[in-house]
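Let me begin by handing over the structure; questions about it come next.
For this depiction, one protein chain was excluded, whereas all remaining protein chains were kept in their positions.
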Amino acid sequence: MASTKLGFPLKGIFKGMGITLVTLFKPTPTVNYPVVKERPTERARGVIALDTDACTSCMLCARECPDWCIYIEGHKEEIQPDKPGGRVKTRAKLDRFDIDFALCMYCGICVEVCPFDALFWTPEYEYSEHKISDLLHDKDKLTEWLATVPTPPALEAS
Amino acid sequence: MSTLDQSGTVHISDASISVELETPGMTLNIGPQHPSTHGVLRLVAQVDGERVSSLEPMIGYMHRGYEKLVEVRNYAQIITLINRIDWTAGYANEVPFVVAVERLTEIEAPDRAQYIRVILTEMTRISAHLLFLSSFPLELGASTPLMYAVRDREYVLELLESVTGGRFHPNFNRVGGVKPVAGGGSTTKKQSQDLPAGFIAATNAMVKRLRGTCVTFDGLVTGNEVFLARTKGVGIITPDHVHQYGISGPNARASGVGFDVRKHEAYLPYDKFDFAIPTETDGDCFSRYAVRLAEIRESLKIIEQAVNDLPGGPLRSKVPRILKVPAGEIYVRGENPKGEMGYYIVSEGGRIPYRVKIRTASYSNLAVLPELMNGALLPDLVAILGSLDFVLGDVDR
Partner (left out) sequence: MSFAVLLTVKVLAVLGLMLGGALVVIYAELKVGAHMQNRIGPYFAGGRFGWAQPFADALKFMQKEDLVPDGADDRVYKLAPYVVLMGTIGVFVVLPLSPRFVARDLDLGAFYALAISSLTTLGVLMAGWSSNNKYSLIGGLRAAAQLIAYELPLVLAVVAVAIQAGTLSISGIIEAQAAPAFSIGELNVALPYILTGQIIGFAIFVVASLAELSRIPFDMPIAESELTMGFVTEYSSIRFAMFFLAEYAGMVSMSALATAFYLGGYQLPGLSATAVEVLGPVIFISKVFLLSFLFIWLRWTLPRFREDQLQSLAWRWLIPAALLNIAITATFKVVF
């Protein structure tokens, strides 16, 4: 049976009841979600934004992704020189850049390895879908997220 | 038994009433879907009324083949995968692996990175233990501690998120330090991943707040007579069990085996901090609870010390862009919230390990379960399950 060596019997139970009673009159920390929205920290890994201008379709992100959820297709485009006799430049043109967020593990390796800063994390989190296939964000959708990329937070002095 | 007399009737007086009725045992399948098996654990229990006469845990429902998966991924990718082994302590899973790779490649992480690793590991430990403090009383029927613990865990997770960007799966360790840059190009918007401004102040506030949480738990749970009646003397793990089954972590320390990897192996600079290894001697459910509550307090101490004399300097040593680990093998273990977690890495040189053996704490801790069942009642089974504090991802991998 319960050992009540602390003098007053059932002291622990009364103490617990005191705690719950005090909490009853305390304000709750609940955030009333759909009405009030919580803002995650700037570094929060919510969704990935793509800067198509910076992307050279080098495929590094697609290769380094641990579960290979990035699909990239591209082709080379020739840019005719402005002046006759100039050199013909080639430029990578991105045809397809899809990230399957149903498969993504949100590890951030793609953002990290991108040598041209074309990928960014944004803390946006409201993009759930009824159909799992709709979680495949294409180039346009990923570009839309670019507007929500926050400025990096200031750093603690070291 | 009774005998028939000539008239063919049975006299009541003939019946031997001292014979106990034979009751056949009942096989009770607990799980894989059951509120108190923490996921998909299946327990095949032979019950005689309330009494559990034998018990067999069936594991493997959550097997994801980690050891095979990591054989086809490079070291950076593995770090993000092993976050998910024990998902209540994602950060703590990374550390031993990264340390192992660092030792193989002979790269030393800078001091600041080491300290950040300590801080985040201890935060992870607190959040994992708070999860235990929420689920264990819940299994005994008290639902209020759950809400208090989960509420206050949020303060820890917010800090983790503010540094790493992830609440559960930080993926913040890199070979040679911690993640230095995200958006890693050299062109624009370079996001440095040092601690964000205000982190130290916020951490000190969190430490203060969680000390209050520990006091609340002392009042609400620790002293509660019903809780004591349910946990004292239930499911006793003896030191012999600890050695036979390789139990580690708080479960071992609750049985008086004061082994802690943090003190015995310098996988992180724990020797620079002043903290105790809380041990209990009873080895029952209550001791396991008490050890974890005390560990939260000790972890808060470590965090306080580490944050307040954080060294400056770089976050990451010079590491080649394409990391090739020289041939060799190594075993490095770390103290996870659940116990000892170790990685045995065999490298043949190259970007991908040849073989990785993952030693997880929950697997060994769960294995002792049938031993604790002799004469336990069904409610005790639930108390013991809760007190062992395992995660099925950690058991099955």
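For clarity, chains are labelled A and B in written order, and residue numbers in each chain start from 1.
As a convention for this text, a contact is a pair of C-beta atoms (placed from the backbone, for glycine too) under 8 Å apart; a residue touches a chain by one contact, two chains touch by 3 or more.
Remember, it's a predicted structure, so these values are computed and weren't measured experimentally.
What chains on display are touched by the one that is not shown?
Among the chains that are shown, those touched by the missing chain are A, B.
Which of B:Ser36, B:Ser53, B:Asn204 or B:Thr238 sits in contact with the chain that's absent?
B:Ser36
Out of B:Thr144, B:Asn204 or B:Ser317, point to the residue that touches the absent chain in the complete complex.
Hidden-chain contact among the options goes to B:Thr144.
Among B:Ile82, B:Val382 or B:Val395, exactly one should touch the missing chain; which is it?
Selected residue, touching the omitted chain: B:Val382.
Considering the whole complex rather than only what is displayed, give the residues of subunit A touching the chain that is not shown.
Contacting residues on subunit A, toward the hidden partner: 1, 13, 16-17, 19-21, 23-26, 28-30, 32.
Pick out the residues on subunit B that sit against the missing chain.
Residues of subunit B in touch with the missing chain: 26, 28, 34-36, 47, 49-50, 137-144, 146-148, 151, 220, 224, 226-227, 229-230, 377-382.
Everything below uses one rule, namely that only the chains that are shown with their structure count from here on.
Which of the residues in subunit B end up touching subunit A in this complex?
Residues 73-74, 76-78, 80-81, 83-84, 112, 144, 148, 151, 154, 158, 161-166, 169, 171, 179, 181-200, 216, 219-229, 232, 310, 312-313.
Inside the complex, what are the residues of subunit A that reach subunit B?
Per the stated touch rule, the residues are 1-4, 6, 10-13, 15-16, 18-20, 23, 29, 40-45, 54, 64-66, 105-109, 111-121, 149, 152-158.
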